[in-house]
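A protein chain is absent from this complex, but the other protein chains hold their places.
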Amino acid sequence: MNKLKIFKNGVTTENPILVQQVGMCATLAITTSLMNGIGMGVAVIAVLTGSNIVISALRKFIPDEVRIPAFIIVIAAFTTIIDLLMHAYTFELYKALGVFIPLIVVNCIILARAEAFASKNSVVDSIIDGLGMGVGYLVAMILLSSVREILGNGTILGLRILPEAYEPMMMAIQPPGAFILLGLLIGIVNYLSRRKKA
Amino acid sequence: MELVSLFITSFIVNNIIFMQFLGTCPFLGVSKKIDTAAGMGIAVIFVITLASVITYIIHYAILVTLELEYLQTIVFILIIAALVQFVEMFLKKSAPGLYKALGIFLPLITTNCAVLGVAINNIIYEYTFVESLVYSVGISSGFLLAIVLFAGVRDKVDYADLPESLKGSAVSLITAGLMSVAFLGFSGLQL
Partner (left out) sequence: MKNNFVRLAGVLLIIGAVSAGVLAWLNDTTKDLIAQNEAKASMDPAVLEAVMPGSVLFKEEDAEFVETMKADNKQFINLLTAVDASGNVLGKVVRTLSTVKGFNGDIELYVGFSPDGKITGTSVLSHSETEGLGSRVTTPQFREQFVGKDASSEISESDFDAISGATYSSKSFLSAINNAITVYAEYVK
């Protein structure tokens, strides 16, 4: 039961983007199409889970004073691993995500989980936390990028779902739309969570 | 002059916050008061410019020569982390008030997407040393501009009568979006 709670935590109660509101740079920039949003979400799950595993496994070995640089090295290593793998095996997605792949290393979520969870818990629990937070991130990405792609392009995953006559809302795909839509999304999540408490 | 054009473009046309989304965490976190925001902005200019210079040199002198480009992410982020440590120690001694006001957000400059983003972009865009310098100063000045403007607006927004759900980050993001519309107007500006 405890394991399930850790996972759920990352997806809902402490959702990194919608509740904790960290790591938003990529969220705003990448979500112009659902495919990109999913791609980035999966990449983050991979880096987050990977670094959680290693940091948790090494937690007794890393002295407290150098833990931040140590975490950074591990996270950067995993980011580079994902970068190389994507460059080789998912070239189109790699080009689409561009500079935001190496920027995963500065995604606050990963360092935050390393510090707050992985360095203090078992490997198994850290895997679940990584997956939970990662899936939470992926869910937020899917929500935002679906809305932006539908409103701004009339398509979803490249498939046209709104009629040709629909004049796309340019704003949704451009920067202002990203800010506004994410703000509205967080507002909706706030509303739903307050209603649940009441 | 090409360099002037590059500065203007990185300063407002491609503003790092409103157009490129890099650096939004501290942007939303530190912009509650104008003087803290200004302090953060100046610290960021300092870090980004220095980081760009150092990473640029290390990349071309060492990584490329030894064909170790794949270590770029690790090397760059470690340089940035070390740099921020130094800035922290420096501020603690010479500007303790600012040091306290920035609090947790000072070490968080390390994870500021803008710093690493600018360092990497210098390489991707294949800038010369001077161009990368101008680009870095332009981008980070744009960050200062954005964060101070936003702090000014947020002051007023905090007093507004809003539905409970929208208070906090939600309205901040929407406000940022509206400011982004203003900056969108600069598109196409070319010297």
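Lettered A and B in written order, each chain numbered from 1.
Note that contacts are C-beta pairs under 8 Å (C-beta built on N, C-alpha and C of every residue); 3 or more make two chains touch, one makes a residue touch a chain.
Note that the structure is a prediction, hence the values are computed from the model and not measured.
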| item | value |
| --- | --- |
| Hidden partner chain, touching residue among B:Ala51, B:Ile74 or B:Val87 | B:Ile74 |
| Residue touching the undisplayed chain, where the options are A:Ile6, A:Ala77, A:Val105 or A:Ile128 | A:Ala77 |
| Residue numbers in subunit B that touch the chain omitted from display | 9, 14, 70-71, 74, 124-125, 187-188, 190 |
| Residues belonging to subunit A that touch the chain removed from view | 32-33, 36, 58, 61-63, 65-66, 69-70, 73-74, 76-77, 80-81, 84-85, 87-89, 91, 95-96, 98, 149, 152-153, 155, 168, 170, 173-174 |
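By definition in this document, only the chains that are shown with their structure count from here on.
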| item | value |
| --- | --- |
| CA centroid of subunit A to CA centroid of subunit B, Å | 21 |
| List of subunit A residues in touch with subunit B within their complex | 21-26, 28-29, 68-69, 72-73, 76-77, 79-80, 83-84, 99, 102-103, 105-108, 111, 171, 174-184, 186-188, 190-191, 194 |
| Residues of subunit B that touch subunit A when the two form their complex | 18-25, 28, 70-74, 77-78, 81, 108, 110-113, 115-117, 120-121, 124, 163-166, 168-178, 180-181, 183-184 |
